[in-house]
Each structure stands twice: as structure tokens, then as C-alpha cells.
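Shown here: the complex without one of its protein chains, the others still in place.
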Amino acid sequence: MIAQTPPMGWNSWDCYGAAVTEDIVRANADFMAKNLKQYGWEYVVVDIQWYEPTAKNHYYHNFTELCMDEYSRLMPAVNRFPSAANGAGFAPLAEYVHSLGLKFGIHIMRGIPRQAVHQNTPIKGSTMTARQISAQSSICDWNTDMYGVNCTTEGGQAYYNSLLELYASWGVDFIKVDDICRGYPVAEVEAIANAIKHCGRDIVLSLSPGPARLDMAEHMKQHANMWRITDDFWDRWDLLYNMFERAEKWCIHSGVTKTHGYWPDADMLPIGPINQVYGKENRTKFTKDEQITMLTLWCIMRSPLMIGGDMTGFDDFTMSLLNNPELIEVLQHSHSAHPLFRKKTEAAETCAWMCTYENGDFCIALFNLGETEAEVSAVLPFGTNYSCYDIWNKTEFTVTDGCISQKLPAHGAAMYRVTKL
Amino acid sequence: MIAQTPPMGWNSWDCYGAAVTEDIVRANADFMAKNLKQYGWEYVVVDIQWYEPTAKNHYYHNFTELCMDEYSRLMPAVNRFPSAANGAGFAPLAEYVHSLGLKFGIHIMRGIPRQAVHQNTPIKGSTMTARQISAQSSICDWNTDMYGVNCTTEGGQAYYNSLLELYASWGVDFIKVDDICRGYPVAEVEAIANAIKHCGRDIVLSLSPGPARLDMAEHMKQHANMWRITDDFWDRWDLLYNMFERAEKWCIHSGVTKTHGYWPDADMLPIGPINQVYGKENRTKFTKDEQITMLTLWCIMRSPLMIGGDMTGFDDFTMSLLNNPELIEVLQHSHSAHPLFRKKTEAAETCAWMCTYENGDFCIALFNLGETEAEVSAVLPFGTNYSCYDIWNKTEFTVTDGCISQKLPAHGAAMYRVTKL
Amino acid sequence: MIAQTPPMGWNSWDCYGAAVTEDIVRANADFMAKNLKQYGWEYVVVDIQWYEPTAKNHYYHNFTELCMDEYSRLMPAVNRFPSAANGAGFAPLAEYVHSLGLKFGIHIMRGIPRQAVHQNTPIKGSTMTARQISAQSSICDWNTDMYGVNCTTEGGQAYYNSLLELYASWGVDFIKVDDICRGYPVAEVEAIANAIKHCGRDIVLSLSPGPARLDMAEHMKQHANMWRITDDFWDRWDLLYNMFERAEKWCIHSGVTKTHGYWPDADMLPIGPINQVYGKENRTKFTKDEQITMLTLWCIMRSPLMIGGDMTGFDDFTMSLLNNPELIEVLQHSHSAHPLFRKKTEAAETCAWMCTYENGDFCIALFNLGETEAEVSAVLPFGTNYSCYDIWNKTEFTVTDGCISQKLPAHGAAMYRVTKL
Partner (left out) sequence: MIAQTPPMGWNSWDCYGAAVTEDIVRANADFMAKNLKQYGWEYVVVDIQWYEPTAKNHYYHNFTELCMDEYSRLMPAVNRFPSAANGAGFAPLAEYVHSLGLKFGIHIMRGIPRQAVHQNTPIKGSTMTARQISAQSSICDWNTDMYGVNCTTEGGQAYYNSLLELYASWGVDFIKVDDICRGYPVAEVEAIANAIKHCGRDIVLSLSPGPARLDMAEHMKQHANMWRITDDFWDRWDLLYNMFERAEKWCIHSGVTKTHGYWPDADMLPIGPINQVYGKENRTKFTKDEQITMLTLWCIMRSPLMIGGDMTGFDDFTMSLLNNPELIEVLQHSHSAHPLFRKKTEAAETCAWMCTYENGDFCIALFNLGETEAEVSAVLPFGTNYSCYDIWNKTEFTVTDGCISQKLPAHGAAMYRVTKL
């Protein structure tokens, strides 16, 4: 089964933008294998523009020349990924990542390169050409690399088949498809899902960027493994605050089918050193309490977890967010998460979430969304006597009034495993 | 705790409209006490216009004279409720219902009688008059009995306090407040909730009619025990079909606080003899499969259950919908209900819901929303081996592939208690 | 022909609100006959709540007792209109106004008195009663006097016929119907228009309050003589400023049919002493330039002119706005008014309007809508040489470049009659 639990891994975007290089990927893969693999972390994902030789940071060079093979398919820039030389593509890097016991992922933009369309290059497995399969006015708002693909043509499906054939041959385990989730071109989503299904390899399909359309939830549940419920998420409280509303809307839409899991995705975790292309001093602007709030929400709602910072620069606090087995257990072995309440008064804004473990125990998360310390309480669904385990502080206590209460700092959170007595 | 589980009872509207009389109420209370009380059914509710002497059916007499006391409070029409003679109000009828081990409820319209306003009658406990507390342009669309109350005035709260004081003195256990849920006048909701809180008696607060505003969910959870998520529900498939979408939106908003339970309300069950004022031959137009679908959805989503038909005319099939202990157990002892999927193809439209029992077992409901027989399947959240108990057919079986499947007739449903092996 | 040119007159609202009395009406009629009649001013209109004995100012007494005849028809309060004693109604006052060579008008609220409905009084000429013809939930937002009338009933038309029969018998020449223009209940508009048509007297029909619905323009042109294009207009620059946009939308909708004229109505002129019920020191807050701007716009767009201030307290400047024959000529003998341009830059906001005289001459109005002095220019449609007459300053000059330009103070206006040389 693909993505039976929410995928966990690392993605290069938050720290290196469009400019990540092979040595950075290898260093982070090494770090993950050594320090995080045992907790469930496994995907190492190269984000956008690995085919652009001159990328320097998070900005794109409009209309610049991209590395492309004879079949209109983008290829890694060898100056940035030396092992890709001689047409090897990402196979050597994937092989290395696999050798560490991890999995390898890449980002792609929906569509076919504009340069392929203007040069009218061939499509593998089709007599149609790039120009013929392109969807002329289907373009990305913020990046000039691609035209959309007209997937009602035979050549459109052939093109995506040829991409996935290539990626499967490289050993890719995960693709994050960009410029596809918000507008949601249905035929193109289906063509990609179909190509994955027939490529001969298990590959997780991640759709980006959000906000995803709630009215397409059932379609996403059938065709993708994860989809972004927000626009790009960064280390700003307003974005984290807003995630609670999105999480509430999407919480009923995670789970598994017979073949795959599907998970609304709250986006990457901007923790530790991020924005590294702008100098080594950039670290997340989230407070520690905010980072705890973020991980608590992501885990209880079962969002995929993708580390955004350069792991090689993580400190002990950052590691403590990622190597807590009881936290990861909520992510992997709970179900039916939903908010219990959300209250806003002049004095305080608080909310609580609940989910259920496989054995029927509850997990309760309390959140202080306000700007001052506040007491947050949640009433348990049945009866009065419960034993409570504090997942962040690793302490235990008992309640006899059916209610769990905690003083929390501004922007802070707490999380408990609760067992009926 | 008030309404710790979703209220269960009988309401006079579906069968008698605005024209119910005391003997009918007593006959239904007798029936409930004898045949349904043991399964959890307890409320007997007199619906709209008990203060209107000439009411004949479901239609209202615009601007007609209503029975009212000297404090602008509506009183039972003695020609219809003889025990209310001499100012006794509903006290004798409530006492009778209580003597059967049941609880007694009434319907009221939000506001103050227009006739009180035009006559400018006094308000008990206030020096303000009916005219002074009325909200001049706040009227009901479909009934001319009342003006809204301006609850920012001292007299507005005094008026609602005087109502609840009277109802508590009668022994009322449940009030269904009408013309309040859809528009949701916040101050008026709070004034009523406040009056209940201070009346010295536990009284369930039910808000009607819907569709309730989803953006007011948290306010309702704090101030009411149940609120209508639809406009009036009748025995038509399109209305039942549409309830699935509403249920999906509201499913995360049921539960308990320290003082009360709160339950999104899918409205009364139009089963058995309904519309009795139009002749004795009117029975529900729902098929048996549709009635099973209705009860399955209402119970898994934990909607209050209010019988709409005249119970004294129930046949065995109708009774079988109401006296199934395993079905009532889902209503009373589950949590975290939510849809697993909803799929629509050219061939079929199906969906499945899941909730969880106190002990961690799952309840799975399968629905065929289409017009032809269809196979419906649901994948269980964890692992493959489960024992399954069919709640409607009272049979057991085992699955070993993590998936429960069933052929269902058009508009049909199935429901299972599922235990991990 | 009714209202062949835009009606000109005086209305009691701006100065006396709901509280005008007979002596005030007579004094203003006397003033008009003596000082303004010769310029075209003719209507004397008693505004809202002449049937309310206790009215004191612009505020309404909710649900208060109104003077009403045995047929559910409101009657003048005799304490305020002594000549109405003994059921004479407004006949004596109308007769007096007619004796001065003027015309008499009244305001009515759409609908039937709520007190008639609650008392269920008869309708003249129908077997239906007030309760039966009332439109139960059709009420005014801001006044509690009336319910709407269900004009699809025979009794609904009979009621309006009975009103107009009464008004015609009094000698009413003009009715301003309130609470009807914005929501525009089509059947009720038609019932009133129909009642006027058959009452045996020429009566102008004015609809209030706005903003009127542009999509109903053709219906209004057929059934009414004037309709308000704004909500209540008062002596505030923002309201005058906004009138330009409304005037632009409505300018093509004035004119005549074979039987009547129809005129979009920019509302009363709050000039001179207004709000007199609050003390004698209240005068318009408009500057002189703003008053000139107002009269210029109203006349070029051919809005009805209804004086809002108490005429007996007018000073020379105020009179100069009303007794300028060249200005009134634009109102009465031009056509095809429309804006030439509207320009907004950081430095200035200006616009110009044009209309055409019967003989083909142009009238050009220049407006400075900004906050500082500005030059405003308008290009004439054909050729270069024109003689120009300044309507406000009564001077003449010639232009040879096809363009008329003028420096104008903030909020100021100029107006020219332009003849091709």
C-alpha cells in the first residue's frame, strides 16, 4: 500500500529554494539516516528547478534555458547534480539514498517545457509533438517553465507515461507535482495518477500548492496521496493561526483505501536553518511554543510531515520536535481527528482537538491561540475518570471530573494520551 | 448534565400540525411509556400553536386572536387542552407525562405576541411594556404570531425570564424555539439560554428551523442542546438525499461540555401515520429501505431522534426502527462520526460513514444513494482481520482483507459493529 | 398630461419631520403663492404621519395608535390639522392651497395599517377584511405603521381604490408613496397606479425611498411620474458627491409618454431652515457653492425639485437658487442630458454635463468635485465658435476654440447656455 500512513521526510525548498545541489541532498540524507530514520522519517525530496543550471535562490529566471532530453523531458542540471552526468539523471542519487535505507523524491511542475513547445520536440511513445499536446493558454502564474498538457489527446497521456517511466527507471519514490492543486485541472491529475499506476513502481503523489478545493476532496482521495490545503507555509504566526481553520475543514478527509492512503497536507515544517541561500544566519522565526503548536496540530490532524530546514544544522530543541515516539505514534496510529471546540472571547482564544488511538484511547490536544497565557480545558466524551500522559513533557496524571485542563503560554499547545479508568 | 446523549422523543407536528389536542398527546405518551421507554425514548413534545383555539391543521390563521395571560405570555387554548383550564397551563399535562416516567416539552415561537405589542400589555418583572421591548421589524416569514424581542433592553431579558419561570413552574423539560435558528439573532439566543439557566429546572433547548449557519456552530455548541441543520424535513427522498451533505458539514460539531450535550439536529422522523389532520389514511411515503437509511444516518451522526408519526398507529416494521438496542447504542455510545467517502459515477452513488464506540470498536454504515442496486465497500482504518455484526439483520461474519462490502438496494443502507481480531 | 415637466414644490419632511401642522403648511403655501409661484413652483406636500397625533419630530412612535376611518384608511390627526375635523380629511386644506393657485400633495406609506389588520376592520368596496388583504410578512424596516397589501387579491385593489377615491375627493394632486421604491413590489406599484388612473383626478405618483432599481426603470417609466434614485438626501457633501454617479446611471430615463412625464428624482433640496423641530437655529450645512452645485445638477438632469426648508425663513441667497428663470428653463425645456466626462487625478476631480434646448442650443454644466480650486473645461460637440450665457452670473461671452473653461472653487459649479455662431 502506498502511503499507508502520512509520509515523513525532508524537502529542500525551505532551506535552498530553487538552488539545492547534490552535496546538500546527500548531507541531509546522511543526517536523516543516522538520526531520524528510526522514528519513521524516510523521504528525501529534491524540490523545484533541479533542471535549471543557473538557479541561485528562491527566485526564478523567466524563460531561461532548461536541461531537457530529446523527448521534451527535463533532466537534472549536471553542474548542480554531478552524478546525473551522461544522461544518468537522478538514478545515482536515488541509489545512494536507497542505500541509506531511505526513499527518494523529486518535484515537478505540471506540464511540458515551454521550450519544448516552441522547439516542437518529440514525445516518447507518440507521434504527436510537444506543440500538439500543449494546452496553449494553461500556464503557471508564477513560473515560466511549462505549458499545461492537453490530456484529452493521446499524446498527452503518452507524455506523462514517458515521464513516469523515466522517474521509475531512476528509482523515484515520491513526486510532488506543482501548479496543480489550487486550479485542479482534473484531466491532468488523472493522467498523472494513471501514469504512476502503470509505471511499475510505488510512487507517492503529492499535489501542490494549495489551498486545495474542498469540493474536489473525493477526487483527490481517489487519485492522490497528499494535497496542500494552504498556499506556501512559512515561519509566521498568522499562517500557523490560519491553519486551524483549514485543518477543521479538511480533518474528515484523511484515511486509506485498499491501495493507498490520502492525507491533507499542511505543508513543510520551516524549522531550524531555513533560507540558507541568503546566508547561514537564517533560522526559523517561530518561537519554541509555536513550533510545538505546529507539530501538535500536524500530528493530530495526520498531515504529512516534511522537514523544511537544513537538518545538518539542527539543535537539540529542533531534534526534540522530531524524535518523540509518542508524537509520531499519534501521526501514524490514530484516526478520526477533529476539533472539539474553538472559542474566542475578548480575553482568550483557545481550541482543542481530539483523535482516537487504535485501542480506543483518546488523544487530546489543547491550543492557546491568543496573545496571553490562558487556561484551556477539554471535556472527555464519556465518563469522568481518566489517566493522562503528557506527550511533550512525558509526565502522567489522573483526572476524575472528565475534564483535562492546562495553563498554556501564548501560541502554546499541549497533547495527551488519555486512557479511561 | 442536560442532554448528555442526543434527545429521543415524539413531537406532534408531523402528524397533527398546529392542531394537536390533549387527548392525542396523552395517547402517544401512554404508548411511549408502554412500548418505547425502555429503549431510551423519553420526550413528549407539543408543537406549535397550542395557544391558538381555532387551529385545524398545518396552516396558520394570520393575525388571529391567541390565548395570552396578563403578562403578554401565551397560554394553552383550553378548548384543545382542557386540563389547562383555570390558568393551570401545561402543569397538569406535564404532571401526567412525568407520572409515566417520561419528560414533557413544548414548542414556542421566538418573540412576543404581536397582539401584546399592539395592546401594549405589561411584562412581568419589568416596568417596560410589550411595545417597548419588541423589535419592530424582526418578524417571522411564515407566521404572524410574534414580533422579535429587543434583548438589549432590560425588559427583553425580563420577558424571557418570565416565560421560563412559567414553563419551569409547569414542569417543562424541553423547549423547541422556532424562527430562531436560520437567522440566528445572537442576543435573543443568549437571552433564552440565560433564562433557562436561571429558571431552576433542567430544560433542553432546541433551535429551529434550519438550515443553521455553520459559522455560528461554536455559539450554538455553547448555548443550545440541538439545532436544526435543515429546513423542515418530510418523507421525500430528495430531502433525505440532501441530508448527507449537511451531515458531512456538521458531523464534527456534536459532543458534550461539562454541563450539557450539543447535537446537530436532522429533524423529526416522518414515519408511520403522519399528516393525520388530513385524514387517517396518510402514512409515510418513504420506502422501508429509505427509513432504514434515515435511521442509520441519524444514529451514526448522533442526531436527536424525534418521532413524527402518531405512535398509536405504528406497525411492526415502524417499531423495528425504534426498538433496536444495537442501533440506539450507536446513537448513545459512539463518537467521532464522519464520512469515509462519497463516490458518484455514472453507474452508482454510494457513501460510507464511520464512528467509534467507547471501547474502540468501529461502527461502519454503508449507503446506496443511487437508483439501482449497488455494491458498497468501506476500508477499515487499521489492519485486515475484523469481526462484523450486522445491526439491522442481527448476523455476524468475519473479514480478512480489511474491507467490508455489501450489495445494497437503491436508497438502502447497512450498519455494522466491527471489532478488530 | 400629468407631470409634463419635472414637478416643483415644497415638502414638509426636511424641516418638520413627522410633526408638521396645518398652520405651517398654510404659511408655506402662502409664501410660495406670493414669492415662487410665478417661477413654476406649485406643489405643497404634507409628508409622513399626518395621521399620528403625538408625532414630535423625525422619530416614529412604534405601534402607536393612528387616526383611521371605519374602512381601514388613515385620517389626518385633528389636533394637528384642525380643518380635518368632522371627517373632512384634507379637503379643507387642499381647497385652501388650490385657492392660492397651487396644488396639494400628501405622503402615504405603502400598505394597510397594522392596527387595521389586528382589529380586522373592513375594506370599502370589498367583502374582504384588512386581515385578509394584508401581506403578512411584508413590512417596512423603519416604521411600524403598516403591513403590505396582497394585491393579487380582489380586496387588495379595492383597498387602494378606496384610498384614491378618498384622496381624489379631498382634492389631492400628488401622492408620495413611501417604502415602495427600493424593494419595488411590482404588483403593489401597479395596484396604486391603477387606482390613480381610475380615481377621476390627475394625481402625480412619486415613489420613495431609493435607491431605485435600475433594472426596473422601464416599469417605473410606465407607472410612475417620479422615483427616488437615492436613499434620503441631506445637507452633506458626500451625499451630493455620490449623486453624480447615480445621475449618470439614470440620465437616459427621463421624458414623456402620451399621458405623463417620468423623472428620476434626486430627492428634496435641504436648503434654508431645516430640522425645525429641533430648534429654530438649524439651517442647511451646505455651503453656497454646494447649493449652486446641487441646483445645477438637479436642473440639468431634470430631477423634480422639492424644497425641503421652511420657506418662510429663506434669505436672499436661498431665494436666488429658486427664482432664476434661466435655471428653471433648463429644467423645463431641455432634453437628452448626460455627462460629457468625469475625470479624477491626484490634483483634481471634475466633470461636465450637457443637455440640449428645444431650439438646439446646448446647456453646459461644469462641476469641481474636488477639495481645491480647479479649472474645468468642456469641449462642444460641433465646431469652434459659440456664444455663451452664464446662467448663474448672468454674463455673456464668446468662445472661438470650441471649448468652454472656467476656474471653479471646491465643490462649485457653473452653467451656460451655448449658442452656435
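First chain written, first letter: the chains are A, B and C, and each begins at residue 1.
To be clear about the criterion, contacts are C-beta pairs under 8 Å (C-beta built on N, C-alpha and C of every residue); 3 or more make two chains touch, one makes a residue touch a chain.
What you see is a predicted model, and the numbers here were worked out from it, not measured in a lab.
Engineer: Any idea which chains on screen the missing one touches?
Structural biologist: A, C
Engineer: For the chain left off this view, which of C:27, C:187 or C:256 is in contact with it?
Structural biologist: C:256
Engineer: I'm checking contacts with the chain that's been left out. Which of A:26, A:98, A:114 or A:219 qualifies?
Structural biologist: A:114
Engineer: Can you list where chain A touches the absent chain?
Structural biologist: That gives, for chain A, the contact residues 62-63, 114-115, 117-118, 120, 131, 134, 136-137, 139-142, 144.
Engineer: Determine and list the chain C residues touching the chain excluded from the picture.
Structural biologist: The missing chain touches chain C at positions 218, 221-222, 248, 251-252, 255-258, 333, 335-336, 338-344, 354-361, 379, 381-382, 401-403, 420.
We take it that only the chains that are shown with their structure count from here on.
Engineer: Same residues or different residues where chain B meets chain C? The copies count as same if more than half of the interface numbers are shared.
Structural biologist: Same: most residue numbers at the chain B-chain C interface appear in both copies.
Engineer: In whole angstrom, how far does the Cα centroid of chain A sit from the Cα centroid of chain B?
Structural biologist: The computed centroid separation for chain A versus chain B comes out at 43 Å.
Engineer: With centres defined as the mean C-alpha position, give me the chain A-chain C separation in Å.
Structural biologist: Comparing mean C-alpha positions, chain C is 65 Å from chain A.
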